[in-house]
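A protein chain is absent from this complex, but the other protein chains hold their places.
Our next item is chain A:
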Amino acid sequence: MAAGVATWLPFARAAAVGWLPLAKKTMPKPPVDNTSRSDEILYVNVSGVRFQTWKNTLDRYPDTLLGSSEKEFFYNEDTQEYFFDRDPEMFRHILNFYRTGKLHYPRHECIQAFDEELAFYGIVPEIIGDCCMEEYRDRKKENQERLAEDTEANEASDAPLPPHSTSRERLWRAFENPHTSTMALVFYYVTGFFIAVSVIANVVETVPCRPPKGSVKDLPCGEKYQLAFFCMDTACVLIFTFEYLMRLFAAPSRCKFMRSVMSVIDVVAIMPYYIGLVMPENEDVSGAFVTLRVFRVFRIFKFSRHSQGLRILGYTLKSCASELGFLLFSLTMAIIIFATVMFYAEKGTKGSTFTSIPASFWYTIVTMTTLGLVKLDSVLQKHWSQVYHQNFIRLKVRLARIRMAKKGTTNAFLQYKEDRDRDSDSTALCVKNRSAFEHQHHHLLHCLEKTTNHEFTDEMNYSELCMTESVGFRTSRSTSLSSQQGAQNNSTGCCPRRARRRAAMRLANSTVSVSRGSVQELDTLHIKTTSIPPQTRSSLNAQADDLKLNCGEQDFTAAIISIPTPPANTPDESLPPSPAPIPGILRNTRATAYTHDTVKISSL
């Protein structure tokens, strides 16, 4: 439960006195509390540093080590104190959590050490206060990423191969760890060299060389020494193709390999050459072909196999992808807005370069970048993450926490009720290990149940009830009963399921199995009894003057014939004798079946 709730529980229980004059049923007995009443100071010795605190302070969180009886394992009889052989610096933060209700994460501490301390003392990290939650999450994520990288690096270790490895496995290992064998190393360097050559050739191709004899215009070197460049390109592509095919052959999982980033880059780097080979010398397509050659620049990315730094850069970009994405989005938005404004502003003038909105994009981009929008986006990024965390993550975390806490409390209470039902006579002997706080809280909820004479249930049971309700309601709609009576039908319609459950528990009859079947019979009997003329109903009503549920009840009691009657071991409430025998019997059955329901029978 949330902070400080334990402090207010006595107050909430005392305030329950306000329900007593209104209660419909007698209140349950309070749980026996054997612990000593008066508050005392406890001494906690953590590796020599002595802490002192009130016992009540620690009792605030009964589901942690210090708040429960688990701390008795650490009690030192000789020195009359609790001794923990842990870090006293960390303990300070833990103890402050009990004192203030907020857990703070100290920034200078290692995240893993902090997590271990929390785990030892039984505190879930989710309750770290909002002030420190962001920092904690960031550090945790960072740490996990680092661990993942470490494991990855460890996997690709230099351990010797298992003795009976196939040549395929050896080849793969040679590719992944070049420094394991000299051949692999040679290959590694050769490919690196050719990547460099290829990239440089691409660049130099476009440099204007001195024109050949007989021409005035400058030519790019690529066209002057066309053959030379073509040969170089062919050689590089051959090497790359060979390397790619080798890797494909050696890969343990070919599909996975083909989907990996590096393989895609390899393919993209060599495809233009092959496409160019098979392409006819057609004027129309050569324009497109030229564009394809741009992809040759991707060869530079092949260097990332050779350089650790490039890979790290890739990971960094991936990790802040969301922030970058937002940045890009906001820039695009600004560009579109400004470009549109500029276009429409300049529309009328002659000779304007802003012939269309996309044309004014370029102007806008250049202006914005020149004006140092880079500075703006760094500011944006910083505040973006803050705001994002503030509005969305914190809200989500808080809502999740509240939902979890509510669910936890509800489940605990329902569990307590089940235990109580099962052994209704025995008091506190067979209860599970539940703290005093929980006992008292459940007692409080139980008092509320008795006040209103309704019981708590959870969503599952409630939705089951709604299904049986709807069955009953459908049939009653065919009659001309008033809506109130229909509602009464429904409410008592809830009961048979509960009654059957109780019967099954008490008698170990398979009454429950009859439930579905008897619902059917309920339908038919409903229709039958509602055909009774009103005066008969009213005459029955006259008998039952202390029973408010008149018509609906009468219909309903008829339906109970179908249920095998449990033996009347529950005391019958004092009902007036009714004239017709059948309704009388039915009313008896009804009374035994619904000891928990009927508001009307109890004396208020």
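In this text, contacts are C-beta pairs under 8 Å (C-beta built on N, C-alpha and C of every residue); 3 or more make two chains touch, one makes a residue touch a chain; residues count from 1.
Everything below uses one rule, namely that contacts and distances are computed from a predicted model.
Student: Between "AP-3 complex subunit sigma-1 isoform X1", "Vacuolar protein sorting-associated protein 16 homolog", "Calsenilin-like" or "Auxin-responsive protein", which matches the UniProt record of the unshown chain?
Tutor: Going by its UniProt entry, the chain not pictured is "Calsenilin-like".
Student: Given that one chain is not shown, which residue among A:Arg50, A:Arg398 or A:His454 touches it?
Tutor: Per the contact definition at the top, the residue touching the missing chain is A:His454.
Student: Would you write out the residues of chain A that touch the absent chain, in ascending order?
Tutor: Touching the chain left out of view, chain A contributes residues 1-2, 4-5, 7-24, 26-27, 29-30, 33, 37-39, 54, 56, 99-101, 337, 340-341, 344-349, 405-406, 409-410, 440-441, 444-445, 447-449, 451-452, 454-459, 461-462, 465, 469, 484, 487-488, 490-492, 494-495, 498, 548, 596-597, 599, 604.
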